[in-house]
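Beneath this line is the structure, given in structure tokens, with notes to follow.
With one protein chain held back, the other chains of the complex are shown just where they sit.
Let's turn to subunit A:
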Amino acid sequence: MELTPDDVRDVLRALDSSGLQELHLELADLTLTVRREGAAGWTAEQQVTRAPQVEQAAAPAAAAEAPAPAAEVGEGLVAVHPPLLGTFYRAPQPGAPPFVDIGDEVGTETVVGIVETMKMMTPVHAGVRGTVVEFRLGNGEFADADAVLLVVEPA
């Protein structure tokens, strides 16, 4: 069962005429706490606890992605991490040359890629002066916040 906003309003009407400050309801698939916030009004905190059962459409499920290998870089090398988690792109747009490639020299402010998070693009800066020696993540791959995108040998 789910309570609609109308149901919650009905509960409030009943509460308004009572002296109650708070009401806690627990149903099979739902908990609801309605609280009087002084003169400011009422608030509700709702938890739908029903666990969804997911059916499969006709297409076969994609194989689960293997977890990324441990983010170790060799001695004296510097790992470049994403500014926030998201999808890593090596080029400004599909078909364009990459921002940087292996062997390229970078400065601290050099843009080495972009990360798309919630439809927003954030540039990734090298953060160190040196030479790109390795890419750990391919174009279009998902990067966790602690992922290593690429490795730089400092100058």
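General remarks:
Assume contacts are C-beta pairs under 8 Å (C-beta built on N, C-alpha and C of every residue); 3 or more make two chains touch, one makes a residue touch a chain; residues count from 1.
We adopt the following convention: contacts and distances are computed from a predicted model.
Matching "NADH-quinone oxidoreductase subunit J", "biotin carboxylase", "Radical SAM domain protein" or "nitrile hydratase" against the UniProt entry of the left-out chain gives the name "biotin carboxylase". In the full complex, subunit A touches the omitted chain through residues 2, 4-5, 8-9, 12, 29, 34, 37, 40-59, 61-62, 84-87, 93, 95-96, 117-120, 122, 142.
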